[in-house]
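Missing here: one protein chain of the complex. Every other protein chain is in place.
Chain IDs A, B and C follow the sequence of writing; residue 1 opens each chain.
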Amino acid sequence: MSAVLKVRDLKKSFGGIVAVDGVSFNVNQGEILGIIGPNGSGKSTLFNCILGQLRPSGGDVHLDGRPVTGMRPCDLNRLGVSRTFQLLQVFPQLTVRENLILAGQEHRGGMLSRLIGPRDAGLSASADRMLDFFRLTHLGGELAGALSYGQQKLLDVAMAFMAGPRLALLDEPAGGVNLTMLVSLRDRLRAINVEQGSTFVVIEHNMDFVMALCNRILVLAEGRVIAEGDPAHVRRDAKVIEAYLGR
Amino acid sequence: MLTDILQLFVAGLATGGIYALAAIGFTLLWQTSQTINFAQGEFVMLPAFFVLIGMGFFGLPFWAAALIGVAVSIVTLGLMFKKLMVDPMLNHGVLPLVIATIGLAILMKEAVREFYGADAWPFPPLVAATNVTVFGAALAVQSLAVLGISVAAVTILQLFLNKTRTGRCMQATAQNPTVARLLGVPVERMILYTFLINAALVALASLLITPIYLAKFTNGELLGLYAFIAAIIGGFNQVRGAIVGGLVLGVIDNFTAVYISTQYRLVIPLLFLIVVILFRPQGLLGRVEERTV
Amino acid sequence: MTRRRTVAVGIALGVSSSFLLVAPFLFKPYGIFILSTWAVMTVAAIGLNLTLGYAGQVSLAQAAFVGIGAYITAFLTTNGWSFWPICALAGVACFVIGWGLGYPALRLQHHYLAFVTLAFNTLVYLVFRNEEWLTGGIYGISNVPRPSLAGWSMNGAHAFYYFCLAVLALVASAIWWLIRSPWGRAFVALRENPIRAQSLGVDTRRYTLMAFALGAGLGGIAGALYAPLVQFIDPTPFALGLSLNLLLMVVVGGSGYFFGPFLGAIIAVLLPEWLRFAQGYYLMGYAVLVILLMVFCPTGLLGLADRLLTSTAKAAPVAAPEVS
Partner (left out) sequence: MRLSKLVLAVLPLMFMSGLARADVKFAYVGEISGSIAVSGGNFRDGVILAVEELNAKGGILKQKIELTLYDTQTNPGVARAQMQKAIDGDPYVILGPIFSGNVKVTMQMLQQAEIPHIIGGEAAELTSLGDAYLFRTSFGQQIGMPKIANFIRDELKAKTVALIWVNNDFGKGGRDRLIKELGARDIKLAADVSSESGQVDFAADVVKLKAANADVVFVYSNEEECARIMREARKQGLKGPFVGDTTLLSQKTIELGGDAANGAMGHVGLTADAPLKQVEEFKARFQKRFNYVPDHNGLKGYTGVYAVKYVTEKIGKFERKALASTMHGLTITPEDEPGILIETSWDNNGEIDRISFLAEVVDGKQKITKILPKIRK
């Protein structure tokens, strides 16, 4: 299998505090990699470093073998890396459909074509497909702000896939989502993974969710990788149990 | 030559002291309630007229008029300003409040012009208008007094903020209202205090400066701008910074006028302001404002 | 946008535009001059609304751009150039300068940006006043000619009014298009949540600069109209005061609303005139009204209208999606 994303010895420290301390891993084409770990183990910081939100203090990141370390988030995104955030971040003033179109528009044409081109940047069709796919069609015209939390969460994830990314990094997609919604979210993600063959990295606290979703799991503690392997293996790993329950 | 420089320096410090007084209140309001007060200059202009009215209209002696003037300022520019203008707008972001204070500035200027008169009026000095000669440089006692009193005022304020419980509560409020509230700090009252302190400071500034500047309805215009610059140079989230910013500004301004250009005397302070903002946004003494991602 | 709103907007639009068209026959030259001023200021305010209302960048330098546009126009037309290329030049020049001024915006929180632009405005004012060889300094530039279109001179109050109105309509429709294009969407994203916008591929740097530059450019065009309108310019009108006034127009009208600047300019330009019956007190009355307006509808007039219209037609609670 070819590695979509290579992370080598990534470091990030804020003043004295070392948040990410030499993390290395690969993400292979088509897999769903889960990253778990106790609070403050540096999961989100890792994401932000990979995605250029934060400038890493050391190490480097390769996308399809090409160095992208410290590249601006928007450029990375145009290279096909999309993400969601820990706290859900949709645009409440825009309608659901508008949110989706926004998520796609910057990926086609140049500045000018976006000014003089069509309103929907020719994305209505794919927006509708995405709405339908995430069972949001009946909400297309609503302001995103008017949706329930779970629905917004779905939209948030949907936006991440609008541009058909090579790689999607999802930060706690299941956070605060009720059970029914959780189920639909999970099978949607699986479906995308299967149908579009796109690759995910998922940070998650909800163990059942991760175990059910991911093929491979990476365990972080105090900024280091303490375990790696398939769900069953990780579950049995002593270090992991210690890291979670030890303190 | 050297005497000139000394003279300029002291004069600069004196005016700087005034900028500082205005700037401190400015920063306090920003810290505790995200209020950018575009009327701060007029706040300094107005109290002098309270005093003049007290003397001219009610025939009070200066000291009594001054006391009443300060009291009236604290009520109007502190209490009423907060209750009637700031509170209703607090949770609507900075801009509406900025606009309202711009309106307030116009209102104050026009009211003074209309009801008291457009000309400048002499104002009784707090200290004798005599000079002392130091190393051949004639330094006005007034300037020295202004400098001394403003520095003293700031020091007292600093002590109050750091040593007293109320002061520490106010700082907590300034740094993080939510946390402060959790810690049981009566945030609302603390914010009110900052407004009262601001009013007191501008009233003091007014009493100090008007004998030299003369009372005129336009006095606030330049003063307000300088207060901004001082506040930012010193550090927008720093009381200590404001005094430094003020003094630095006063001195820079004077030396610019003499050794660079009077026509462009404002330029150097403004450029300094831009440089500070771009390369040291937290100000000369300020601490870094934690950014929320 | 709810149906009621669409209807309300439609009616308001129809009434006001037909009023503007017949206005010259209802008013004396003074009224027409004021309306022309309103049109010019609205253009400048639309520019600021783009920068502030849509892209969320607080700029206190709009007056400087109006001034630059006005001086370019006054200087060149009095030296015999034809108006039309100059008008474009004014816009482009301000666009470029605005682009430059936008760079601080990339690294500053909003209130710091406000102070940088404030400083910029004051610097530009000083240049206007002190560089006599170029700007006529304190004496200003007088006898600025009014343009003529294909031999049709616009010296008359009526002609020039319709000219200003035409430019306003042009600018307005261009901006209307822009905010409904993907750019508009990107601007909103930029204002609401730049981090998220970036993660969706929105090049926030480029859009920020664009918002600044476009706003500035419109300021320049407004200036290019202001000079021939008043036919005399000196530094005083372009001091910080006008920048604050334009900010007032945008916020009072309702920042981020397309029609905000139109209303805001009415408040800032026409209201004082209506209050003049109060003689010496009119400016006070104006100030008081502005304060009350901000206290009672901080989201601006349109923000208020919006609340009233939508509160009566509340959107039904959204049903949960059926899960397969």
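Following the convention adopted for this analysis, a contact is a pair of C-beta atoms (placed from the backbone, for glycine too) under 8 Å apart; a residue touches a chain by one contact, two chains touch by 3 or more.
Computed from a predicted model, the values in this text were never measured in an experiment.
Partners of the chain left out, restricted to shown chains and counted across the full complex, are B, C. Per the touch definition above, the residue from B:K82, B:K216 or B:R240 contacting the chain not shown is B:K216. Checked against the full complex, the one of C:I138, C:L292 or C:L308 touching the unshown chain is C:I138. Seen from chain C, the chain kept out of the figure touches residues 28-30, 33-34, 37, 129, 137-140, 142-143, 226, 229-234, 236-237, 273, 276, 278-283. Of the residues in chain B, those that touch the hidden partner chain are 4, 7-8, 11-12, 15, 57, 110, 113-122, 129, 131, 138, 140, 209, 212-214, 216, 218-219, 221-223, 253-258, 262-263, 265.
Quick note on the criterion: only the chains that are shown with their structure count from here on.
Using the mean of the Cα atoms as each chain's centre, the chain most removed from chain C is A.
If you average the Cα atoms of chain A and of chain C, the two centres end up 41 Å apart. Annotation for chain B: residues 293 touch two or more other chains. Across the assembly, chain C contributes 195 as residues in contact with two or more other chains.
Interface residues of chain C, counted against chain B in their complex, comprise 58, 104, 107-112, 114-116, 118-120, 122-123, 126, 129-130, 195, 240, 244, 247-248, 251-252, 255, 280-281, 283-284, 286-288, 290-291, 294-296, 298-299. Put simply, chain C touches chain A in their complex at residues 178, 180-183, 185-186, 188-189, 192-193, 195-206, 210, 315, 318-324. Interface of chain B with chain C (complex): residues 30, 36, 38, 84-85, 88-89, 92-100, 102-104, 106-107, 110-111, 114, 225, 228, 232, 236, 263-264, 266-267, 270-271, 273-274, 277-278, 281, 289, 291, 293.
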